[in-house]
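A single protein chain has been omitted; all remaining protein chains appear in their positions.
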Amino acid sequence: MVEVGSWRLYTSVAAGGFRRYATYRAATAAGVFTNTVFGLVLVYAYLALWDEKPQLGGYDQAQAVTYVWLGQAMLATLAIGGGGIEDELMERIRTGDVAVDLYRPVDLQMWWLAADGGRAVFQLLGRGVVPFVFGSLVFPASLPGEASTWVAFLVAVVLAMLVSFAIRYLVALSAFWLLDGVGMTQMGWLLGFFCSGMTLPLNVFPGALGEVVRALPWASLLQAPADVLLGKADPLGTFAFQAGWAVALLALGRLVQSAATRRVVVQGG
Amino acid sequence: MTRGPVGQGRAADGTDGTGGAGGPGGVVTGIGEAARPGDTGWGRVVEGLRAYRLIAGMWLRSTMAYRASFALTAFGNFAMTALDFVAILLMFSRIDALGGYALPEIAFLYGLSGVSFGLADLAIGSMDRLGRRVRDGTLDTLLVRPAPVLAQVAADRFAPRRLGRVLQGALVLGWALTAVDVAWTPGKLVLMPLMLVSGAGIFCAVFVAAAAFQFVAQDASEVANAFTYGGTTLLQYPPTVFARELVRGVTFVVPLAFVNWLPASHVLGRPYPLDLPAWTAFTPPLVALACGAAAGLAWRAGLRSYRSTGS
(Lines give C-alpha, C1' and ligand atoms only; values in the text may rest on other atoms or scores of the structure.)
Protein backbone atom coordinates (compact mmCIF):
# COMPACT_ATOMS: atom_id res chain seq x y z
CA MET A 1 0.00 0.00 0.00
CA VAL A 2 2.78 2.41 0.90
CA GLU A 3 5.84 2.48 -1.31
CA VAL A 4 9.40 2.83 -0.14
CA GLY A 5 9.65 6.53 -0.96
CA SER A 6 6.64 7.54 1.06
CA TRP A 7 7.66 5.19 3.84
CA ARG A 8 10.81 7.21 4.16
CA LEU A 9 8.77 10.41 4.12
CA TYR A 10 6.50 9.25 6.94
CA THR A 11 9.47 8.07 8.96
CA SER A 12 10.98 11.52 8.76
CA VAL A 13 7.63 13.07 9.70
CA ALA A 14 7.55 10.79 12.73
CA ALA A 15 11.12 11.71 13.60
CA GLY A 16 10.14 15.35 13.35
CA GLY A 17 7.23 14.75 15.71
CA PHE A 18 9.58 13.07 18.15
CA ARG A 19 12.11 15.90 18.04
CA ARG A 20 9.52 18.64 18.41
CA TYR A 21 8.39 17.29 21.74
CA ALA A 22 11.94 16.44 22.76
CA THR A 23 12.95 20.09 22.68
CA TYR A 24 10.76 21.00 25.64
CA ARG A 25 12.87 19.52 28.37
CA ALA A 26 11.51 21.54 31.25
CA ALA A 27 7.99 20.67 30.17
CA THR A 28 8.92 17.00 30.05
CA ALA A 29 10.46 17.13 33.51
CA ALA A 30 7.38 18.92 34.81
CA GLY A 31 5.21 16.25 33.24
CA VAL A 32 7.21 13.45 34.83
CA PHE A 33 6.85 15.11 38.21
CA THR A 34 3.12 15.61 37.82
CA ASN A 35 2.51 12.07 36.62
CA THR A 36 4.47 10.79 39.58
CA VAL A 37 2.44 12.82 42.05
CA PHE A 38 -0.86 11.71 40.52
CA GLY A 39 0.43 8.16 40.55
CA LEU A 40 1.18 8.43 44.26
CA VAL A 41 -2.28 9.70 45.08
CA LEU A 42 -3.99 7.02 43.03
CA VAL A 43 -1.77 4.22 44.30
CA TYR A 44 -2.74 4.90 47.90
CA ALA A 45 -6.40 5.11 46.99
CA TYR A 46 -6.15 1.83 45.10
CA LEU A 47 -4.22 0.15 47.90
CA ALA A 48 -7.01 1.08 50.27
CA LEU A 49 -9.57 -0.15 47.80
CA TRP A 50 -7.86 -3.49 47.31
CA ASP A 51 -7.38 -3.69 51.07
CA GLU A 52 -11.13 -3.67 51.42
CA LYS A 53 -11.70 -5.99 48.52
CA PRO A 54 -8.72 -8.21 47.67
CA GLN A 55 -8.85 -9.64 44.16
CA LEU A 56 -11.18 -6.87 43.02
CA GLY A 57 -11.55 -7.07 39.26
CA GLY A 58 -9.29 -10.08 39.26
CA TYR A 59 -6.22 -8.03 40.29
CA ASP A 60 -4.22 -8.46 43.44
CA GLN A 61 -2.71 -5.40 45.16
CA ALA A 62 0.58 -5.55 43.28
CA GLN A 63 -1.25 -5.76 40.01
CA ALA A 64 -3.45 -2.81 40.94
CA VAL A 65 -0.32 -0.81 41.76
CA THR A 66 1.23 -1.69 38.44
CA TYR A 67 -1.98 -0.68 36.73
CA VAL A 68 -1.80 2.79 38.28
CA TRP A 69 1.76 3.44 37.16
CA LEU A 70 1.06 2.07 33.74
CA GLY A 71 -1.82 4.51 33.50
CA GLN A 72 0.48 7.40 34.36
CA ALA A 73 2.94 6.19 31.75
CA MET A 74 0.25 5.95 29.08
CA LEU A 75 -1.56 9.19 29.85
CA ALA A 76 0.69 11.46 27.79
CA THR A 77 1.71 8.71 25.37
CA LEU A 78 -1.85 8.16 24.24
CA ALA A 79 -2.81 11.81 24.80
CA ILE A 80 -5.80 10.61 26.79
CA GLY A 81 -6.10 13.96 28.56
CA GLY A 82 -5.28 15.93 25.41
CA GLY A 83 -1.94 17.22 24.23
CA GLY A 84 -1.74 15.18 21.05
CA ILE A 85 -1.34 16.54 17.54
CA GLU A 86 -5.11 16.87 17.17
CA ASP A 87 -4.97 20.41 18.57
CA GLU A 88 -2.73 21.48 15.76
CA LEU A 89 -4.78 19.72 13.12
CA MET A 90 -7.93 21.37 14.41
CA GLU A 91 -6.25 24.73 14.33
CA ARG A 92 -5.25 24.13 10.71
CA ILE A 93 -8.80 23.18 9.87
CA ARG A 94 -10.16 26.20 11.67
CA THR A 95 -7.83 28.62 9.90
CA GLY A 96 -8.27 26.90 6.55
CA ASP A 97 -4.58 26.03 6.27
CA VAL A 98 -5.63 22.42 5.94
CA ALA A 99 -6.58 23.12 2.32
CA VAL A 100 -2.88 23.38 1.57
CA ASP A 101 -2.29 19.99 3.19
CA LEU A 102 -5.02 18.42 1.12
CA TYR A 103 -3.37 19.43 -2.12
CA ARG A 104 -0.02 18.03 -1.07
CA PRO A 105 0.94 14.72 -2.63
CA VAL A 106 0.85 13.02 0.76
CA ASP A 107 -1.94 11.30 2.56
CA LEU A 108 -3.39 13.54 5.24
CA GLN A 109 -4.23 10.73 7.65
CA MET A 110 -0.88 8.99 7.25
CA TRP A 111 0.94 12.27 7.69
CA TRP A 112 -0.75 13.05 10.98
CA LEU A 113 -0.52 9.45 12.12
CA ALA A 114 3.23 9.56 11.57
CA ALA A 115 3.55 12.88 13.40
CA ASP A 116 1.47 11.60 16.30
CA GLY A 117 3.43 8.37 16.36
CA GLY A 118 6.67 10.28 16.78
CA ARG A 119 5.09 12.30 19.54
CA ALA A 120 3.75 9.21 21.28
CA VAL A 121 7.09 7.43 21.21
CA PHE A 122 8.78 10.44 22.74
CA GLN A 123 6.14 10.77 25.44
CA LEU A 124 6.45 7.08 26.26
CA LEU A 125 10.21 7.29 26.64
CA GLY A 126 10.49 10.82 28.00
CA ARG A 127 7.47 10.97 30.26
CA GLY A 128 6.23 7.44 30.70
CA VAL A 129 9.25 5.40 31.72
CA VAL A 130 10.35 7.39 34.76
CA PRO A 131 7.08 7.35 36.73
CA PHE A 132 6.63 3.69 35.85
CA VAL A 133 10.10 2.72 37.04
CA PHE A 134 9.73 4.89 40.14
CA GLY A 135 6.39 3.33 40.99
CA SER A 136 7.62 -0.19 40.37
CA LEU A 137 10.61 0.32 42.63
CA VAL A 138 8.85 2.07 45.49
CA PHE A 139 5.68 0.00 45.61
CA PRO A 140 5.14 -3.74 45.39
CA ALA A 141 4.63 -4.15 41.66
CA SER A 142 3.76 -7.09 39.50
CA LEU A 143 6.04 -7.25 36.51
CA PRO A 144 6.37 -10.23 34.20
CA GLY A 145 9.67 -12.11 34.07
CA GLU A 146 9.49 -13.45 30.54
CA ALA A 147 10.62 -11.32 27.64
CA SER A 148 7.77 -12.60 25.50
CA THR A 149 5.21 -10.91 27.76
CA TRP A 150 7.08 -7.62 27.45
CA VAL A 151 7.14 -7.96 23.68
CA ALA A 152 3.43 -8.70 23.64
CA PHE A 153 2.89 -5.68 25.88
CA LEU A 154 4.79 -3.45 23.48
CA VAL A 155 2.70 -4.71 20.58
CA ALA A 156 -0.41 -3.88 22.58
CA VAL A 157 0.98 -0.39 23.27
CA VAL A 158 1.59 0.22 19.58
CA LEU A 159 -1.95 -0.91 18.78
CA ALA A 160 -3.20 1.35 21.55
CA MET A 161 -1.37 4.25 19.91
CA LEU A 162 -3.17 3.47 16.65
CA VAL A 163 -6.61 3.36 18.24
CA SER A 164 -5.89 6.48 20.26
CA PHE A 165 -4.83 8.34 17.13
CA ALA A 166 -7.83 7.09 15.16
CA ILE A 167 -10.21 8.43 17.82
CA ARG A 168 -8.50 11.79 18.11
CA TYR A 169 -8.29 12.13 14.33
CA LEU A 170 -12.06 11.77 14.15
CA VAL A 171 -12.47 14.34 16.89
CA ALA A 172 -10.20 16.73 15.03
CA LEU A 173 -12.01 16.24 11.72
CA SER A 174 -15.25 17.32 13.37
CA ALA A 175 -13.81 20.83 13.15
CA PHE A 176 -14.69 20.76 9.44
CA TRP A 177 -18.35 20.87 10.40
CA LEU A 178 -18.37 22.49 13.80
CA LEU A 179 -17.23 26.07 14.07
CA ASP A 180 -15.85 25.54 17.49
CA GLY A 181 -14.01 22.32 18.15
CA VAL A 182 -13.75 22.84 21.89
CA GLY A 183 -16.88 20.87 22.66
CA MET A 184 -15.79 17.83 20.71
CA THR A 185 -12.30 17.93 22.14
CA GLN A 186 -13.73 18.05 25.61
CA MET A 187 -16.07 15.19 24.89
CA GLY A 188 -13.07 13.28 23.59
CA TRP A 189 -11.17 13.80 26.84
CA LEU A 190 -14.19 12.97 28.92
CA LEU A 191 -14.85 9.66 27.25
CA GLY A 192 -11.15 8.95 26.95
CA PHE A 193 -10.49 9.43 30.64
CA PHE A 194 -13.45 7.51 31.88
CA CYS A 195 -13.78 4.74 29.31
CA SER A 196 -10.08 3.97 29.01
CA GLY A 197 -9.93 3.01 32.67
CA MET A 198 -7.81 5.97 33.67
CA THR A 199 -9.92 6.75 36.71
CA LEU A 200 -10.75 3.14 37.59
CA PRO A 201 -9.78 -0.12 35.88
CA LEU A 202 -12.55 -1.21 33.54
CA ASN A 203 -12.67 -4.66 35.06
CA VAL A 204 -13.81 -3.07 38.32
CA PHE A 205 -16.83 -1.48 36.62
CA PRO A 206 -19.90 -3.39 37.74
CA GLY A 207 -22.47 -5.28 35.69
CA ALA A 208 -23.72 -4.18 32.31
CA LEU A 209 -21.77 -0.88 32.49
CA GLY A 210 -18.63 -2.96 32.77
CA GLU A 211 -19.62 -5.10 29.81
CA VAL A 212 -20.19 -2.03 27.68
CA VAL A 213 -17.04 -0.08 28.52
CA ARG A 214 -14.90 -3.14 28.05
CA ALA A 215 -16.21 -3.49 24.50
CA LEU A 216 -15.72 0.15 23.52
CA PRO A 217 -12.64 1.28 21.56
CA TRP A 218 -11.23 3.10 24.58
CA ALA A 219 -10.71 -0.27 26.26
CA SER A 220 -7.85 -0.69 23.76
CA LEU A 221 -5.94 2.18 25.26
CA LEU A 222 -5.01 1.36 28.83
CA GLN A 223 -6.93 -1.73 29.84
CA ALA A 224 -5.70 -3.87 26.96
CA PRO A 225 -1.96 -3.26 27.34
CA ALA A 226 -2.33 -3.51 31.12
CA ASP A 227 -4.04 -6.89 30.94
CA VAL A 228 -1.39 -8.18 28.55
CA LEU A 229 1.38 -6.98 30.83
CA LEU A 230 -0.28 -8.38 33.95
CA GLY A 231 -0.98 -11.68 32.20
CA LYS A 232 -4.72 -11.21 32.65
CA ALA A 233 -5.65 -11.48 29.01
CA ASP A 234 -4.74 -13.63 26.07
CA PRO A 235 -2.39 -11.48 23.96
CA LEU A 236 -3.67 -12.65 20.60
CA GLY A 237 -7.28 -12.06 21.48
CA THR A 238 -6.37 -8.63 22.83
CA PHE A 239 -4.44 -7.76 19.70
CA ALA A 240 -7.41 -8.78 17.59
CA PHE A 241 -9.71 -6.58 19.66
CA GLN A 242 -7.37 -3.61 19.38
CA ALA A 243 -6.58 -4.14 15.73
CA GLY A 244 -10.27 -4.48 14.94
CA TRP A 245 -11.01 -1.10 16.46
CA ALA A 246 -7.92 0.43 14.89
CA VAL A 247 -8.90 -0.70 11.40
CA ALA A 248 -12.54 0.26 11.84
CA LEU A 249 -11.79 3.72 13.22
CA LEU A 250 -8.99 4.49 10.79
CA ALA A 251 -11.28 3.48 7.95
CA LEU A 252 -14.01 5.67 9.34
CA GLY A 253 -11.44 8.45 9.56
CA ARG A 254 -10.67 8.05 5.87
CA LEU A 255 -14.34 8.16 5.04
CA VAL A 256 -14.86 11.33 7.01
CA GLN A 257 -11.68 12.76 5.57
CA SER A 258 -12.87 12.30 2.00
CA ALA A 259 -16.21 13.88 2.87
CA ALA A 260 -14.31 16.77 4.43
CA THR A 261 -12.07 17.05 1.39
CA ARG A 262 -15.05 17.34 -0.89
CA ARG A 263 -16.37 20.02 1.36
CA VAL A 264 -13.13 21.98 1.31
CA VAL A 265 -12.82 21.65 -2.45
CA VAL A 266 -16.37 22.86 -2.96
CA GLN A 267 -15.99 25.76 -0.55
CA GLY A 268 -12.47 26.65 -1.46
CA GLY A 269 -13.01 26.45 -5.26
CA MET B 1 -0.72 53.96 42.39
CA THR B 2 -2.83 56.97 43.20
CA ARG B 3 -0.42 58.14 45.73
CA GLY B 4 2.07 60.52 44.15
CA PRO B 5 4.37 61.37 47.04
CA VAL B 6 4.37 65.14 47.22
CA GLY B 7 3.88 66.91 44.02
CA GLN B 8 5.66 66.01 40.83
CA GLY B 9 3.23 68.61 39.53
CA ARG B 10 0.88 66.13 38.05
CA ALA B 11 -2.38 67.53 39.30
CA ALA B 12 -2.70 69.98 36.43
CA ASP B 13 -2.94 67.23 33.85
CA GLY B 14 -5.69 65.60 35.77
CA THR B 15 -4.64 62.11 34.87
CA ASP B 16 -3.85 61.01 38.36
CA GLY B 17 -6.07 61.09 41.32
CA THR B 18 -8.41 63.88 40.26
CA GLY B 19 -11.56 63.48 42.24
CA GLY B 20 -9.77 60.95 44.35
CA ALA B 21 -10.85 57.99 42.35
CA GLY B 22 -8.84 55.83 44.68
CA GLY B 23 -9.80 58.16 47.51
CA PRO B 24 -9.81 56.28 50.76
CA GLY B 25 -7.44 53.64 49.48
CA GLY B 26 -4.94 56.23 48.52
CA VAL B 27 -5.06 57.85 51.91
CA VAL B 28 -4.55 54.59 53.72
CA THR B 29 -1.51 53.68 51.68
CA GLY B 30 -0.15 57.14 52.07
CA ILE B 31 0.05 56.47 55.76
CA GLY B 32 1.16 52.92 55.35
CA GLU B 33 4.27 53.36 53.32
CA ALA B 34 5.64 56.76 53.06
CA ALA B 35 8.99 55.07 52.93
CA ARG B 36 8.32 52.97 49.88
CA PRO B 37 6.12 54.57 47.31
CA GLY B 38 4.40 52.24 44.93
CA ASP B 39 4.79 48.95 46.67
CA THR B 40 2.89 46.95 49.22
CA GLY B 41 -0.04 47.92 51.36
CA TRP B 42 -3.75 47.89 51.58
CA GLY B 43 -4.20 50.48 48.84
CA ARG B 44 -2.36 48.19 46.52
CA VAL B 45 -4.68 45.31 47.40
CA VAL B 46 -7.70 47.49 46.66
CA GLU B 47 -6.08 48.62 43.45
CA GLY B 48 -5.34 45.02 42.51
CA LEU B 49 -8.88 43.88 43.16
CA ARG B 50 -10.19 46.72 41.06
CA ALA B 51 -7.91 45.83 38.16
CA TYR B 52 -8.86 42.18 38.57
CA ARG B 53 -12.53 43.04 38.36
CA LEU B 54 -12.04 45.19 35.28
CA ILE B 55 -10.02 42.60 33.39
CA ALA B 56 -12.09 39.60 34.46
CA GLY B 57 -15.12 41.57 33.30
CA MET B 58 -13.56 41.93 29.87
CA TRP B 59 -12.95 38.19 29.68
CA LEU B 60 -16.48 37.56 30.78
CA ARG B 61 -17.72 39.69 27.91
CA SER B 62 -15.38 37.91 25.52
CA THR B 63 -16.75 34.57 26.68
CA MET B 64 -20.29 35.71 26.20
CA ALA B 65 -19.46 36.49 22.58
CA TYR B 66 -19.50 32.71 22.14
CA ARG B 67 -22.41 31.65 24.29
CA ALA B 68 -22.84 28.18 22.84
CA SER B 69 -19.19 27.43 23.35
CA PHE B 70 -19.43 28.67 26.93
CA ALA B 71 -22.40 26.45 27.68
CA LEU B 72 -20.67 23.47 26.16
CA THR B 73 -17.40 23.96 27.99
CA ALA B 74 -19.13 24.69 31.27
CA PHE B 75 -20.98 21.44 30.89
CA GLY B 76 -17.76 19.67 29.99
CA ASN B 77 -16.10 21.11 33.05
CA PHE B 78 -18.99 19.86 35.15
CA ALA B 79 -19.06 16.43 33.53
CA MET B 80 -15.33 15.93 33.78
CA THR B 81 -15.36 16.39 37.52
CA ALA B 82 -18.61 14.51 37.85
CA LEU B 83 -17.03 11.44 36.28
CA ASP B 84 -14.37 11.70 38.96
CA PHE B 85 -17.08 11.22 41.52
CA VAL B 86 -18.72 8.49 39.49
CA ALA B 87 -15.47 6.56 39.78
CA ILE B 88 -15.76 6.84 43.55
CA LEU B 89 -19.37 5.69 43.38
CA LEU B 90 -18.25 2.74 41.30
CA MET B 91 -15.71 1.87 43.96
CA PHE B 92 -18.42 1.95 46.55
CA SER B 93 -20.51 -0.39 44.46
CA ARG B 94 -17.92 -2.98 45.50
CA ILE B 95 -17.02 -1.79 49.03
CA ASP B 96 -18.66 -0.22 52.05
CA ALA B 97 -15.81 1.89 53.32
CA LEU B 98 -12.51 3.24 52.09
CA GLY B 99 -9.80 3.85 54.67
CA GLY B 100 -12.52 3.55 57.32
CA TYR B 101 -14.69 6.27 55.75
CA ALA B 102 -18.16 5.52 54.45
CA LEU B 103 -19.47 6.99 51.18
CA PRO B 104 -21.20 10.05 52.70
CA GLU B 105 -18.03 10.94 54.56
CA ILE B 106 -15.91 10.57 51.44
CA ALA B 107 -18.48 12.65 49.59
CA PHE B 108 -18.15 15.27 52.32
CA LEU B 109 -14.37 15.43 51.80
CA TYR B 110 -14.85 15.37 48.06
CA GLY B 111 -17.35 18.21 48.09
CA LEU B 112 -15.23 20.40 50.34
CA SER B 113 -12.16 19.82 48.24
CA GLY B 114 -14.10 20.29 45.01
CA VAL B 115 -15.73 23.57 46.02
CA SER B 116 -12.57 25.05 47.52
CA PHE B 117 -10.45 24.13 44.58
CA GLY B 118 -13.21 25.03 42.13
CA LEU B 119 -13.44 28.55 43.55
CA ALA B 120 -9.69 29.04 43.34
CA ASP B 121 -9.62 27.60 39.86
CA LEU B 122 -12.46 29.85 38.79
CA ALA B 123 -10.79 32.91 40.25
CA ILE B 124 -7.20 32.53 39.12
CA GLY B 125 -6.94 29.17 37.39
CA SER B 126 -5.45 30.64 34.25
CA MET B 127 -2.33 31.82 35.98
CA ASP B 128 -0.54 28.85 34.52
CA ARG B 129 -0.44 30.76 31.27
CA LEU B 130 2.17 33.05 32.71
CA GLY B 131 5.04 31.01 31.27
CA ARG B 132 3.59 31.44 27.81
CA ARG B 133 3.27 35.17 28.33
CA VAL B 134 6.89 35.34 29.43
CA ARG B 135 7.98 33.36 26.40
CA ASP B 136 6.08 35.35 23.80
CA GLY B 137 6.79 38.67 25.47
CA THR B 138 3.19 39.67 26.09
CA LEU B 139 3.83 39.99 29.81
CA ASP B 140 5.46 43.31 28.93
CA THR B 141 2.14 44.70 27.80
CA LEU B 142 0.84 44.15 31.34
CA LEU B 143 3.83 45.80 32.91
CA VAL B 144 3.14 49.14 31.26
CA ARG B 145 -0.38 49.38 32.67
CA PRO B 146 -1.09 51.21 35.90
CA ALA B 147 -2.18 48.13 37.82
CA PRO B 148 -0.45 45.41 39.82
CA VAL B 149 0.83 42.70 37.51
CA LEU B 150 -0.33 39.94 39.84
CA ALA B 151 -3.92 41.11 39.55
CA GLN B 152 -3.66 41.37 35.79
CA VAL B 153 -2.17 37.90 35.44
CA ALA B 154 -4.70 36.46 37.88
CA ALA B 155 -7.58 37.82 35.81
CA ASP B 156 -5.99 36.76 32.55
CA ARG B 157 -8.28 34.43 30.61
CA PHE B 158 -10.84 34.47 33.38
CA ALA B 159 -12.99 31.48 32.44
CA PRO B 160 -16.53 31.36 33.80
CA ARG B 161 -16.89 27.81 32.45
CA ARG B 162 -15.06 26.75 35.59
CA LEU B 163 -18.26 27.33 37.47
CA GLY B 164 -19.02 23.80 36.27
CA ARG B 165 -16.53 22.39 38.72
CA VAL B 166 -17.76 24.53 41.60
CA LEU B 167 -21.31 23.49 40.91
CA GLN B 168 -20.39 19.81 40.78
CA GLY B 169 -18.50 20.06 44.06
CA ALA B 170 -21.40 21.93 45.64
CA LEU B 171 -23.87 19.28 44.56
CA VAL B 172 -21.79 16.51 46.05
CA LEU B 173 -21.25 18.53 49.21
CA GLY B 174 -24.96 19.22 49.46
CA TRP B 175 -25.79 15.55 49.17
CA ALA B 176 -23.06 14.67 51.67
CA LEU B 177 -24.48 17.12 54.22
CA THR B 178 -27.83 15.39 54.07
CA ALA B 179 -26.26 11.96 54.31
CA VAL B 180 -23.56 12.30 56.96
CA ASP B 181 -24.36 11.72 60.55
CA VAL B 182 -23.10 14.84 62.29
CA ALA B 183 -24.06 16.32 65.62
CA TRP B 184 -23.97 19.98 64.55
CA THR B 185 -22.57 22.49 67.01
CA PRO B 186 -22.14 26.24 66.50
CA GLY B 187 -18.43 25.64 66.08
CA LYS B 188 -19.01 23.14 63.30
CA LEU B 189 -21.48 25.41 61.58
CA VAL B 190 -19.02 28.30 61.65
CA LEU B 191 -16.32 26.04 60.39
CA MET B 192 -18.19 25.16 57.19
CA PRO B 193 -17.98 28.50 55.31
CA LEU B 194 -14.63 29.22 56.96
CA MET B 195 -13.29 26.00 55.57
CA LEU B 196 -14.45 26.66 52.02
CA VAL B 197 -13.09 30.19 51.91
CA SER B 198 -9.80 29.25 53.54
CA GLY B 199 -9.46 26.24 51.30
CA ALA B 200 -9.97 28.41 48.24
CA GLY B 201 -7.36 30.76 49.68
CA ILE B 202 -4.84 27.98 50.15
CA PHE B 203 -5.37 26.75 46.61
CA CYS B 204 -5.06 30.32 45.31
CA ALA B 205 -1.72 30.58 47.06
CA VAL B 206 -0.65 27.38 45.35
CA PHE B 207 -1.66 28.82 41.98
CA VAL B 208 0.28 32.02 42.64
CA ALA B 209 3.37 30.20 43.85
CA ALA B 210 3.28 27.90 40.84
CA ALA B 211 2.97 30.91 38.54
CA ALA B 212 5.93 32.53 40.28
CA PHE B 213 7.90 29.38 39.56
CA GLN B 214 7.17 29.89 35.88
CA PHE B 215 9.24 33.05 35.89
CA VAL B 216 12.15 30.69 36.41
CA ALA B 217 10.98 27.73 34.33
CA GLN B 218 8.65 28.94 31.63
CA ASP B 219 7.79 25.55 30.20
CA ALA B 220 7.10 23.92 33.52
CA SER B 221 3.50 25.02 33.91
CA GLU B 222 2.50 21.41 34.45
CA VAL B 223 4.25 21.29 37.82
CA ALA B 224 1.37 23.38 39.11
CA ASN B 225 -1.05 20.63 38.15
CA ALA B 226 0.61 18.26 40.58
CA PHE B 227 -0.32 20.54 43.47
CA THR B 228 -3.60 21.95 42.20
CA TYR B 229 -5.40 19.16 40.39
CA GLY B 230 -3.25 16.58 42.14
CA GLY B 231 -3.98 18.26 45.46
CA THR B 232 -7.72 18.29 45.04
CA THR B 233 -7.66 14.64 43.98
CA LEU B 234 -5.63 13.78 47.06
CA LEU B 235 -8.08 15.57 49.34
CA GLN B 236 -11.01 13.63 47.93
CA TYR B 237 -9.75 10.60 49.79
CA PRO B 238 -9.45 10.36 53.56
CA PRO B 239 -6.05 10.91 55.17
CA THR B 240 -6.17 7.37 56.58
CA VAL B 241 -5.51 6.06 53.09
CA PHE B 242 -2.14 7.70 52.66
CA ALA B 243 1.32 6.99 53.98
CA ARG B 244 2.32 8.99 57.01
CA GLU B 245 5.15 10.79 55.21
CA LEU B 246 2.80 11.95 52.49
CA VAL B 247 0.31 13.24 55.06
CA ARG B 248 3.16 15.04 56.81
CA GLY B 249 4.18 16.59 53.54
CA VAL B 250 0.73 17.95 52.78
CA THR B 251 0.35 19.19 56.34
CA PHE B 252 3.64 20.93 56.97
CA VAL B 253 5.21 21.56 53.57
CA VAL B 254 2.31 22.27 51.21
CA PRO B 255 -0.43 22.62 53.82
CA LEU B 256 -3.28 21.22 51.77
CA ALA B 257 -4.45 19.22 54.77
CA PHE B 258 -5.94 22.43 56.15
CA VAL B 259 -8.28 22.71 53.16
CA ASN B 260 -10.52 19.91 54.40
CA TRP B 261 -8.80 17.03 56.22
CA LEU B 262 -8.29 18.78 59.54
CA PRO B 263 -11.49 20.83 59.76
CA ALA B 264 -13.53 17.92 58.37
CA SER B 265 -12.06 15.63 61.02
CA HIS B 266 -13.57 17.96 63.59
CA VAL B 267 -16.94 18.10 61.86
CA LEU B 268 -17.11 14.36 61.33
CA GLY B 269 -15.71 13.59 64.78
CA ARG B 270 -12.88 11.58 63.32
CA PRO B 271 -9.35 11.18 64.68
CA TYR B 272 -7.07 13.92 63.39
CA PRO B 273 -4.37 13.02 60.93
CA LEU B 274 -0.91 12.83 62.55
CA ASP B 275 -2.66 13.08 65.96
CA LEU B 276 -2.63 16.85 65.66
CA PRO B 277 -4.29 18.76 68.50
CA ALA B 278 -8.00 19.55 68.20
CA TRP B 279 -7.60 23.30 67.82
CA THR B 280 -5.80 22.86 64.51
CA ALA B 281 -9.21 22.30 62.93
CA PHE B 282 -9.83 26.01 63.31
CA THR B 283 -6.54 27.21 61.91
CA PRO B 284 -7.30 27.09 58.14
CA PRO B 285 -7.84 30.88 57.89
CA LEU B 286 -4.44 31.50 59.45
CA VAL B 287 -2.82 28.89 57.27
CA ALA B 288 -4.44 30.46 54.23
CA LEU B 289 -3.07 33.86 55.20
CA ALA B 290 0.39 32.45 55.77
CA CYS B 291 0.27 30.65 52.43
CA GLY B 292 -0.90 33.81 50.75
CA ALA B 293 1.98 35.76 52.24
CA ALA B 294 4.50 33.14 51.20
CA ALA B 295 3.07 32.98 47.70
CA GLY B 296 3.13 36.77 47.52
CA LEU B 297 6.80 36.77 48.40
CA ALA B 298 7.50 34.10 45.81
CA TRP B 299 5.62 36.15 43.27
CA ARG B 300 7.60 39.27 44.07
CA ALA B 301 10.85 37.38 43.80
CA GLY B 302 9.75 35.93 40.47
CA LEU B 303 8.64 39.26 39.08
CA ARG B 304 11.82 40.91 40.28
CA SER B 305 13.88 38.29 38.55
CA TYR B 306 11.88 38.82 35.38
CA ARG B 307 12.37 42.54 35.54
CA SER B 308 16.08 42.16 35.99
CA THR B 309 16.59 39.49 33.36
CA GLY B 310 13.78 40.11 30.93
CA SER B 311 13.11 36.43 30.61
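Letters A and B mark the chains as written, and numbering starts fresh at 1 in each.
The rule we apply is simple: a contact is a pair of C-beta atoms (placed from the backbone, for glycine too) under 8 Å apart; a residue touches a chain by one contact, two chains touch by 3 or more.
Note that in this section contacts and distances are computed from a predicted model.
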Undisplayed chain, where the name is taken from the UniProt record, one of "Cbb3-type cytochrome oxidase assembly protein CcoS", "Carbon-phosphorus lyase complex subunit PhnI", "ABC transporter ATP-binding protein" or "AAA+ ATPase domain-containing protein": "ABC transporter ATP-binding protein"
Which displayed chains the hidden chain touches across the whole complex: B
Among B:Met58, B:Ala71 or B:Leu89, the residue in touch with the chain that has been omitted: B:Met58
Residue, one of B:Pro146, B:Gly187 or B:Pro271, that touches the chain absent here: B:Pro146
Residues belonging to chain B that touch the chain removed from view: 1-4, 8, 10, 13-19, 21-22, 37-38, 47, 51, 54-55, 58, 61-62, 65-66, 136-138, 140-141, 143-148, 304, 307-310
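The definition used in the following text is that only the chains that are shown with their structure count from here on.
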Averaged-CA centre spacing for the pair chain B and chain A, given as whole angstrom: 32
List of chain A residues in touch with chain B within their complex: 24-27, 29-31, 33-34, 36-38, 40-42, 44-45, 47-49, 52-53, 56, 180, 182-183, 186-187, 189-190, 193-194, 199-200, 204-206
Contact footprint of chain A on chain B as seen in their complex: 66, 68-69, 72-73, 76, 79-80, 83-84, 86-87, 90-91, 93-99, 217-223, 225-227, 229-230, 233-234, 237, 240-243, 246
